[in-house]
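With one protein chain removed, the remaining protein chains of the complex are shown where they sit.
Note that the chains are named A and B in the order they appear, and that numbering of residues resets to 1 at the start of each chain.
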Amino acid sequence: MAVSARQVGSKSLSPTREYEPYLEAVWGLKNHWYPAAFSHELPDRQVKGVMIAGHEIALRRAKGKVYALADRCAHRGVRMSKKSMCFTDEHLTCWYHGFTYGLDDGVLKTILASPDDAQIGKIKIRTYPTFEKNGMIWVFVGDEDYKPAPIEADLPMRITSERDPNPIAYLLDDHTFVRGIHQTGNSNWRLAVENAFDPGHILIHYDNPLIVATDRKLALGWQPTAPEAIEVIDVPDGPKGIMNRYDTGLYNYIMENQVTGMKVYGKQDHYLRTSMWVPGVILVEHWPITHFAQYEWFVPVDDTHHEYWEVIVGRCNTEEEYREAEFKYINFFEPLGLRDFNGNDLFAREAMQDFYAEMDGWNREELCKLDSVVVGWRKLATRYNRGIQEPPTGARRA
Amino acid sequence: MAVSARQVGSKSLSPTREYEPYLEAVWGLKNHWYPAAFSHELPDRQVKGVMIAGHEIALRRAKGKVYALADRCAHRGVRMSKKSMCFTDEHLTCWYHGFTYGLDDGVLKTILASPDDAQIGKIKIRTYPTFEKNGMIWVFVGDEDYKPAPIEADLPMRITSERDPNPIAYLLDDHTFVRGIHQTGNSNWRLAVENAFDPGHILIHYDNPLIVATDRKLALGWQPTAPEAIEVIDVPDGPKGIMNRYDTGLYNYIMENQVTGMKVYGKQDHYLRTSMWVPGVILVEHWPITHFAQYEWFVPVDDTHHEYWEVIVGRCNTEEEYREAEFKYINFFEPLGLRDFNGNDLFAREAMQDFYAEMDGWNREELCKLDSVVVGWRKLATRYNRGIQEPPTGARRA
Partner (left out) sequence: MAVSARQVGSKSLSPTREYEPYLEAVWGLKNHWYPAAFSHELPDRQVKGVMIAGHEIALRRAKGKVYALADRCAHRGVRMSKKSMCFTDEHLTCWYHGFTYGLDDGVLKTILASPDDAQIGKIKIRTYPTFEKNGMIWVFVGDEDYKPAPIEADLPMRITSERDPNPIAYLLDDHTFVRGIHQTGNSNWRLAVENAFDPGHILIHYDNPLIVATDRKLALGWQPTAPEAIEVIDVPDGPKGIMNRYDTGLYNYIMENQVTGMKVYGKQDHYLRTSMWVPGVILVEHWPITHFAQYEWFVPVDDTHHEYWEVIVGRCNTEEEYREAEFKYINFFEPLGLRDFNGNDLFAREAMQDFYAEMDGWNREELCKLDSVVVGWRKLATRYNRGIQEPPTGARRA
């Protein structure tokens, strides 16, 4: 046999030079908006701690507004979110020694048992911009002095009728059904993004109950046939994304493989379209059913974990439509879709983790024709990110 | 806002230069007495393994006397305490190949299946001095050739009527009720000591059932107002300690904070006094109730764990007094005090651990006026320790 293992793969398909900064983005892209919590997870007078891209953040709601502060007391470094201590609507008090910070500015306003202390007014912890709409809370994570971008620039673009005859709802609009789940995945955020957007990964779903029960004709994979199959979208001052143009004839929907005899059993055609947006949020139009959409975020937590957000979005102009969406969400979308179907994706991402993290996978991978889509995303993230997140001091993990 | 995060704190309150050796005492102070077990934990003919300051120690009782030897067989390095093998009252035999050491001197006396071996009499494992009284066993841990100090020098001083009109009992006296628990805490021993002695930490107890049920007027914190509030006690050839002089008027008992509106609900005054003694044992006089005292040790195990000892001490001249103390211990002191109330302290210490161990907390902490007490302890430990424990070979952990 003349060929030797792995060394022979065509490296021209793996042009790591073109997205070198992406390879360094172990802790995520910085200066972007990331979802931090669902609104129902943050009741009044409770402190919730999250970690995003290595930033430890304490969320606190007061008088309806959401505040985000660094989640380490300046005094002796405990996470303030470990025990909620909320006396007023203006302050966050650390449960340990009563260091009390202004919610607005993070400045030390008093120490419970040392009210005349010289440190008061001199110490400050950093704050983060927040945004809340339709049941979701976002935080702008990155450099303290970076002016936040509009949140719309970090979400998938609004789909208009020019792009789809039956455009799906926009996440931030009123009269929009928005509901979902999030959970921690044991892989780097980039492996999660790449799994989701990859038109070859759908093989892992070929035997899924959602597909089999609805008799959907899901391909073994979608093979791009021309560079134009993958469109880079750059909205001025707005979203930057990359779309698989499944609405064109530029993809081969592979339904059978001659060598192995494997073929698709489902009979029902189902149209969907996927696009991935900086800093890592996918829009799946017409999924899990036509007219609805699924948003997914792969929020960097630390170098080896991401928070996997799955949100169903639909237009509901009436109370009756909302009740129907809720009925379908509870009894179909969440159990069969978000949990079971997408559970396979979590499995696949985690299966890549040791190869990429410990076995030099970024240089050893052998990409194929399907991966031009993944490479497209890597280039997009390299071109449009607002900075590569540095590891935190001490590189602590979630 | 002119102030920036953390950089602005008054570093004059954090004079790490003054206690540099303390910062290196990750594995503890050496050449001191530490509690190793309660007497009831060491029945005859049983081997019990403990780790203190990185020293692996096998305890063995024979004819009533407690012996302590290095807990690694010289032959192939197994811990002899993993399986008790006790044939005589003079020897400790390793369960693996029968290497048999003298309890007194640690010298290899025989090998069960190689009784004529050239190694016999030539190999020796080290021994440690022990002390037992009132149901507790101590071991003197440190350099092999260090002459043990009297145990009294490593315990809190005896409180006489000159120091308290109603002095609490002394641990080593006859007719003393001594009972307690120990458990492993997931933090370095220094964070445990500092939490216990810190007059600002009591905020973590403000909502504790013991406090609320007894309606005690526990302050938000005790603020020292003059250097004399903190007394360094140097008994010649005896204990070295530092005392919070709550018996003077030199502390502000803060009962209310104007900025946050927080205040204390309890109505019943309760007097107590705390003092911390090298190598890290606190005496809380008149706690959990008047006339009783609580001793606590924070014994270094390895660099990230301490053994937390909590012992209640009281004077019991009659059998009736002993029965009453026991009744209160079982139904009040242990469940509400040692476990529930002090459980908050374990929580607080462990919350500091990653900041100090991984995030350069010793240099990043921002101390306040309350912390002059903590700094006082650090200086005491620096001045009066008998050596800084080196990490063990291979820096193995418990």
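By our rule, contacts are C-beta pairs under 8 Å (C-beta built on N, C-alpha and C of every residue); 3 or more make two chains touch, one makes a residue touch a chain.
The model shown is predicted, which means the values in this text are computed figures rather than measured ones.
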Looking at the whole complex, which of A:Ala192, A:Leu220 or A:Cys316 touches the chain that is not displayed?
-> A:Leu220
Contacting the left-out chain in the complete assembly, out of B:Lys82, B:Lys217 or B:Arg364 = B:Lys82
Touch rule applied to subunit B and the missing chain gives residues 70, 72, 74-79, 82-83, 87-88, 91, 93, 95-100, 105-107, 109-119, 121-126, 144, 393-396
Where the missing chain touches subunit A, by residue | 1, 3-6, 8-10, 13, 198, 200-201, 203-204, 219-223, 254, 257-262, 347-348, 351-352, 354-356, 358-361, 364-370
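Rule of thumb we're sticking to: only the chains that are shown with their structure count from here on.
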Rotation angle superposing subunit A onto its copy subunit B by C-alpha atoms, nearest 5 degrees | 120
Calculate how many whole Å lie between the centre of subunit A and the centre of subunit B, each centre taken as the average of the chain's C-alpha atoms.
-> 47
